[in-house]
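Only one protein chain is missing; all other protein chains are in place.
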Amino acid sequence: MTPGIAGGLLQAVLVVGGAPLLLGLMRQVRARMEGRAGPGVGQPWRDLRKLLAKEMITPRGTSEVFRVAPVLTVAMTLVVAVVVPFVTTASPLPGVADMFVVVALLAHGTVVLALAGLDTGTAFGGMGASREVTILALVEPTALVAIFALSVPAGSTGLPAIVSSTLAEPAHVLAPASLLAAVALGMVVLAETGRLPVDNPSTHLELTMVHEAMVLEYAGPRLALVELGAALRLTVYLGLLVTLFVPWGIATEAHLLALAVGVVAFAVKVAAAGALLAAAEVFLAKLRLFRVPELLAGSFLLALLAVAAAYLLG
Amino acid sequence: MLPLAVAAVALTAGLAVATFVKAFGVGFLARPRSPEAAAAHESPPAMVAGMVVAGLACAGLAVAPTAVLPAVSAVAGAVTGAGPAVTGAVTVELTGAAGALSPLLLIAALAGASLLVVALLRALGRARRAREARLWDCGAGPMTARMEYTATSFAEPLQRVFDDVLDPVSDVDVTHVEESRYLVTAVAYRRSVPDRVERAVYAPVLAAVAAWGRAGRRLAAGSVHRYLGYGFATVCGLLVLLVVTR
Partner (left out) sequence: MWSLWRRIRRTGRAAEPAPAAPGAPPPVPALAGSVQIRHVDAGSCNGCEVEIGSAFGPVHDAERYGARLVASPRHADALLVTGPVTRNMAEPLRRTFEAVPRPRVVLAVGDCARDCGVFAGAYGVTGPVGAVVPVDAEVPGCPPRPEEIVAALRALTGR
């Protein structure tokens, strides 16, 4: 139990410390490819520090939901960061580390923010919530089905078990079921973290916003939580992707050296995935909102094929 | 077959999320969306108590499903002849596949994480008290209830996605000014989502039953002569039958 707790806390600290840096790295990659100089990798941390020093504002007419939502999103993502075997397969909460629970927690992070958006009672808050929930309702099935496909060869929905089985048999990653699930989960990550082509994270136009529109009312420390939560989600989703499909480097025993290797491997893998995503975004334009369901339906189909392949071929 | 079942369950889960966000968000949050809602008041305690009990039961089941699962799975096992499908005291463990989850531990972890976040926010943030401010209404305003998202507007994008399945009926009426086609006096927009199953299955069955009933009513018009005629015809028919079969 003790190495598990130490590993879990290490993961949480790593994800919280690294998430803003990942965001900074992705912005920097985009800036460089657009011919700009970019504010540097540390800019999101500077933004967070400044937001923490600012005044807190409670808009009139909002309820507790508005106040609690940022805390809950961050807390839910933190639990995921502790539970998923990013660095080590020793989980402090072995019975909880089910993949369905992870997906549900991440989805609920979105749900509480959507409720907060509705709670403000502004037109943009409602609009953002409505769009985000529409996307969520279409993404969630894909995520669940893709995960189910991955759990079939491992014979377990526990993440450590899936990772161990992939580590034991690396050829599993190249199985058709796994490849299909990888593509489907990749689209899930794009949609859930609000990246192009589903949502434009750097838009200033309310009518094109999805995630931003829900959080227009947040200011100061609460906004810091919302932004940190978004960065955490991005890191956790990318981390989930690399953990499932490129699990090499993850510590399987409680060695100090193995843990150090795990930390470095995780950081390198997630940074590479983030840089790749940012570079790809330069070539993409945002999809019209009502074209997004077609993309998500496609990913759902892939996930379904992955399950079928897992049963028929596996 | 199993992949399809999984897909159906997963789709339902996604739609359930949307449904509950809509129900809770529109029902309980933000300002009242109609004068009737604004004039709402709390029901008497006896009525509230029923809801509270039901709510507590749901919450209890969610947190500690292990309290009732053994009994339920014993019954299911007895019916299907297999052993219990789930075991475990704090964590729910499936016996068929390796899978486990524990709502109780999960909620404890969530509570711990939330407390940690709040404590860190208190320690690092400089703001002691929040300032009250008017809602950001883009500088115009004030915000009215008409600008809020309603249940219909909230569900519209999702409804549009499932247009082919739901087959909604919508119509737009544009009234022009008499002098010019370019000026509009009013635009009326109506949209409803009639239940497709109701329309396709129930309606024809109900219509057939009603037709049957109408035919029956024509037979029994309330005239004594006609009833006597029926009796006479039946007796004759019987006699003919007897003659023929004997």
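Read from first to last, the chains carry the letters A and B; within each, the first residue is number 1.
Throughout what follows, a residue touches a chain if its C-beta (ideal position, glycine included) is under 8 Å from a C-beta of that chain, and two chains touch if they have at least 3 such contacts.
The structure displayed is predicted, hence computed values, not measured ones.
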Listed residues A:Lys50, A:His255 or A:Arg288, member touching the removed chain: A:Lys50
Absent-chain contact - pick from A:Leu180, A:Leu223 or A:Ala271: A:Leu223
Hidden partner interface residues of chain B, rising order: 131, 133-134, 136-141
Touch residues of chain A, complete complex, unshown partner: 31-40, 43, 46-47, 49-50, 53-57, 203-206, 209, 212, 216-220, 223, 282-283
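In this section, only the chains that are shown with their structure count from here on.
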Distance between chain centroids, defined by C-alpha means - chain A, chain B (Å): 30
Chain A residues within the chain B interface of the complex: 52-63, 65, 71-72, 74-76, 78-79, 82-83, 93-96, 98, 100-101, 105, 107, 111, 114-115, 118-123, 125-127, 129-131, 133-134, 136-142, 144-145, 148, 151, 155-158, 161, 216-217, 220-221, 224-225, 289-290, 293, 300, 304, 307-308, 311
Chain B residues touching chain A - in the complex, by the definition given at the top: 2-3, 6-7, 9-11, 13-15, 17-18, 21-22, 24-26, 29-31, 88, 90-91, 93, 97-102, 105-106, 109-110, 113-114, 116-118, 121, 124-127, 129-137, 143, 145, 147-149, 153-158, 160-161
